[in-house]
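All protein chains of the complex are present and in place, except for one that has been dropped.
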Amino acid sequence: MSQLLTWTALLPGAILLSSLVPGALIFLLKEESHLLRGVLNMAGAIIKLVLVVVLIWGVFLGGVFETRITIAPGLDLVLHADALSVLFVTLSTVLWLVTTIYAIGYLEHSPNRSRFFGFFSLCVSATVGIALAGNLLTFVIFYEILTLATYPLVAHRGTPDATRGAKIYLAYTMAGGVALLIGAVWLRSLTGPVDFVEGGVLATMPEALHPQLIAIFLFLLVGLGVKAALFPLHGWLPQSMVAPAPVSSLLHAVAVVKAGAFGIVRVVYDVYGVEFASQLGLLTILGVMASITIVYGSIMALSQDGLKKRLAYSTVSQVSYIALGASILGPIATIGGVVHLVHQGIMKITLFFCAGNYAETLGVHKVSEMDGVGRRMPWTTLAFTVGALGMIGIPPIAGFVSKWYLGLGAAEAGEHWVLLILAASTLLNAGYFLPILYKAWFREPPKSWPQEHVFDSRFETMGALLWPPLITAALCLIAGLLAAAPFSPLEWATLIARREYAP
Amino acid sequence: MNRDLSLLIGILVALLAVLLLGVFHSTLALDPGQRLASLALERLPESGVSNPVTAVLLNYRAYDTLLELAVLLAALLGIWSLGPARPGFQPAGPALAAMVDWVVPLAILTGGYLLWVGGHAPGGAFQAGALLGAAGVILRLAGNAGAGLPSEAWQRWLIVLGAGVFSLIGLLLALTGYGFLSYPPGQAKWLILLIETAATIAIGVTLAAAYVGGRPQMAQPPRSPLAPMADPEAKR
Amino acid sequence: MNLILLIFDAVLLITLLALAAAAILSSEPRRAVMLFIAFGLWLSLVWARLSAPDVALAEAAIGAGIGGALMLAAARRAARRQATSSEEPS
Amino acid sequence: MTAAFLYGGAGILLFALGLWSLLVHEPLLRKLIALNIMGAGVFHVFIAVAHRGDGTPPDPVPHALVLTGIVVAVSATALALALHNRLEQDASDSAQSTSTSTAGLLSGLSISPQSDIIRHE
Partner (left out) sequence: MTTDSLILPIALPLLGALLTTALPRIAPLLGVIAATLTALSGLWLTGQVWGGDALNIVLGGWGLPLGIGVAADGLSASLLAMSSLVGLGISVYAVGYFAGSDRGLHFWPLWLLLWTALNGVFLAADLFNLYVMLELLGLSAAALGALTGSREAVAANLRYLLVGLLGSMSYLLGVALIYTAYGTLDISLLSERIEPSALAATSVVLMTAGLALKAALFPLHFWLPPAHANAPAPVSAALSALVVKAAFYLILRLWTDLFANITTTGAAFILGALGAGAILWGSWRALRAERLKLLAAYSTVAQIGYLFLFFPLLQAMPPGPARDDLFAACVLMAVTHGFAKAGFFLAAGLVQKNAGHDRIDELGGAAQSMPATTFSIALAGSALIGLPPSGSFIAKWVMMRGAFETGQWWWLIVIVTGTLLAAAYIFRVLSRAFGQEPTPRCFVTDARAEIPALLLALSSVALLGLAAGPIWSLLGFEGVQT
């Protein structure tokens, strides 16, 4: 019991509560309490950031941070911080802070803000819970809570479109959740509680159980694949684009899709163990699914005129890089996959912020309406350009680092077909991003924009909307330029790979 | 109902009956010994009454009987919740009225006798209460719409009297250390009689009120079947 | 030796079952209730035979008596309603 | 032994008769009579078991149980009749209401979507 009271045992729980408690309080607020709501939001986000910095330092020094609550005998809720969880926690905490600023500006005059921010905080809490989950049960619990917490955000606007999108989103994620649950319970019935351990725990299972383990993996893969938007389980993602921009940003850059991808990484590395998974032939299945998704998503993105839809299909494609990294045996590919978890996050959130700015400031929702937006909104378009070039993989932006390590890892593992996939994907990425950049910078702007708002501000749009994409765009550059610096995402991913492949 | 279906049900029920008969037969072959009979009779002298059935009802298994009074109460409350009583019957003709005049007192007297005798011979609170209730039924049949019952406020107290006295005595015994519904030695006889008296009144009033079949009307005299339903609580 | 008693018992029971069957099969409400009351009274007779006088008394007074009176009132109402509804249609 | 079987058996037959009638007959009054006869059958089994031959005092416990049972049965009958009466009153009050199918035990067994058609007051 006394162990419960030490700060190392409290820290993971505190990180979770730092967004959960403000979220719960925000629900109770009156709609007009702008100030109080803003203070609660920002205080939660900043406290969480401080706590996470402490955690990073602690984990780097090899400290053990674990909060454990027994919810029923034999069923423990475990929040455990290892290198991989710290990566994801940091990503979500930083992006939550940025997105909160953005959302406060974005939703300035829209209805039901208490409800929105309440669920928004709940959603981040669930994501942090997923990141810190120390066993499969905890992971499943937060995974399902994430589904629940994001549903109201997708349905928030209350239009028939939003309701429909939310319904489709729910149908996919609930079905996925059930598949995950079956896999998790099945595994639990074979092995007892499944703790996440670096290097995996199943390698010692008797041979007779291997067919069952393969079946379980497939269940888990389907459950996680839905959120990670692996083809053919990706159908919900483009439909959810009806949500407000901050939701799309958070949902598609950080919370939902990453939860799925992160789960795949967890299962491959910390449950099965990457060598054991490879021995069972599971990595091949994963690799093929990821490759198909990468190509399919990019092709679909080419033909989308809706900007957010195009970005959504781009997400379908890009998130599978993470799964692809996990499916290649070898530490270098692992680094590529894991670091892309962060890189894709900051790049894609930049793009979504910008898309939100175009929509909110000019009423521009479609690619075909983007002629000359670079002249009207240079800063936003600059941020968009950084994100888009990063997605294509142009050095020195973060996306290049991911692709470089993925390619290197594939070559090292002798999986040369992966290089082909990467090349094809890069061409397709360029195919759907470069035309946008061209239109934005080099075409003449139209005489009037579809629905222009003039904010009385010194900038091209409201300050709260402009700063977030600029910050994240800067992060994309920094992550690429200073990839070799200590505590960069790449360095941290290297640390993770070292621990996963440790003998 | 469909003829074939009812025939089918008949066959199924008949099969069930045959099965039950077979099982019952085999059951009788098992020797359960005395069951509870010998024990119940053996301890009869300590129970405070000499009629074994009364001993079971009000002493060994008094708890059942308390709840049974609650069941009766629940039924009446349910009936009352459904609305006010309907008007009664036409006033009786002189011949019937004359008969009522002596049947009702006789029923009440017999009830009292059954209550008293229940301690040592067939009879007891339920039979006595039923006779009181029957007196009410006869009164209503003879044209007294309220079955001779008092006002609603009084009725409310009377219908809870049985279970009330019963449970209060039980709790009092628990508080004084004997245990819930465990009568102290030597006191059983009069405690049982007290409970039975209260129960008889409650049962009689409840049964009669159930026969009236609705919340009592307040307007006492003059009682007209067409008088508007006055409701003391609804007025406020 | 107890043949006479057995026959007596058998007659008692057959009558009981017959009354029950008659009450059940009768579709006219008032008749059914009357038969049910008769069944209850006969049942109390059988119970008296089985040396259960207390229960017999209770069945006669409560089961057949009060229960019967309640059902009879309902049957009367049903009959009256039937009468009025068969007059009304025009 | 024989007498006990005879009497107890009669109780079981009463139970079966009542059960059949309850399932087959529609009008409430007939269902109530059926239920009461079922109950009488069960009580009869108790009384038959309590009877321990002529000359031996009977077992008083089942007697007391049956007494309790009788009161419970009458209470239930009274409540059921009151509910039924309320329905009939409503039916005669609102002349437009057509059918007054009340409590089809078996009609409920057939799982028909009709049970959904419940209007609110």
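By letter and in written order, the chains are A, B, C and D; residue numbering begins at 1 in each of them.
Simple rule for what comes next: a contact is a pair of C-beta atoms (placed from the backbone, for glycine too) under 8 Å apart; a residue touches a chain by one contact, two chains touch by 3 or more.
For clarity, every value in this text was computed on a predicted model and none was experimentally measured.
Of the chains displayed, those contacted by the omitted chain across the entire assembly are A, B, D. Residue A:185 is the one among A:10, A:185 or A:285 that touches the chain missing from this view.
Across the entire complex, the residue among B:5, B:18, B:77 or B:194 in touch with the chain not shown is B:77.
Even with one chain removed from view, subunit D keeps its contact list with that chain: residues 8, 15, 18-19, 22, 28, 31-32, 35, 38-39, 41-42, 45-46, 49, 62, 65, 68-69, 72, 75-76, 79-80, 83-84, 86-87, 90, 97, 102-105, 108-109, 111, 115-116, 118-121.
Seen across the whole complex, the unshown chain contacts subunit B at 19-20, 22-24, 26-28, 30, 32-36, 39-40, 43, 59-64, 66-68, 70-71, 73-75, 77-78, 80-83, 156-157, 159-160, 163-164, 167-168, 170-171, 174, 177-183, 231, 233-234.
Listed here are the subunit A residues that touch the chain not shown: 27-32, 69-75, 77, 111-115, 137, 140-141, 144-145, 147-148, 151-152, 155-159, 162-163, 166-167, 170, 174-175, 178, 181-182, 185-186, 188-190, 192-193.
Heads up, the rule we're going with is that only the chains that are shown with their structure count from here on.
Inter-chain spacing, taken between the CA centroids of subunit A and subunit B, is 72 Å.
Distance between subunit C and subunit D, defined via averaged C-alpha coordinates, is recorded as 13 Å.
The distance from the centre of subunit B to the centre of subunit D, each centre being the mean of the chain's C-alpha atoms, comes to 18 Å.
Residue positions 53, 126, 207, 210-211, 213 of subunit B each touch two or more of the other chains. The multi-chain contact residues of subunit A, meaning those touching 2 or more other chains, do not exist; every residue touches at most one other chain. The list of touching chain pairs reads B-C, B-D, C-D.
Residues of subunit B that touch subunit C in their complex: 51, 53-54, 114, 122-124, 126-127, 130-131, 133-134, 137, 207, 210-211, 213.
Within the complex, the subunit C residues that touch subunit D are 6, 9-10, 13, 16-17, 20-21, 23-24, 27, 29, 32-33, 36, 39-40, 43, 46-47, 50-52, 54-55, 58-59, 62-63, 66-67, 70-71, 73-75, 77-78, 81, 84-85.
Of all residues in subunit B, only 1, 5-6, 9-10, 13-14, 16-17, 20-21, 24-25, 28, 35-37, 40-41, 52-53, 55-57, 60-61, 64-65, 68, 71-72, 74-76, 78-79, 82-83, 126, 203, 207, 210-211, 213-214 touch subunit D in the complex they form.
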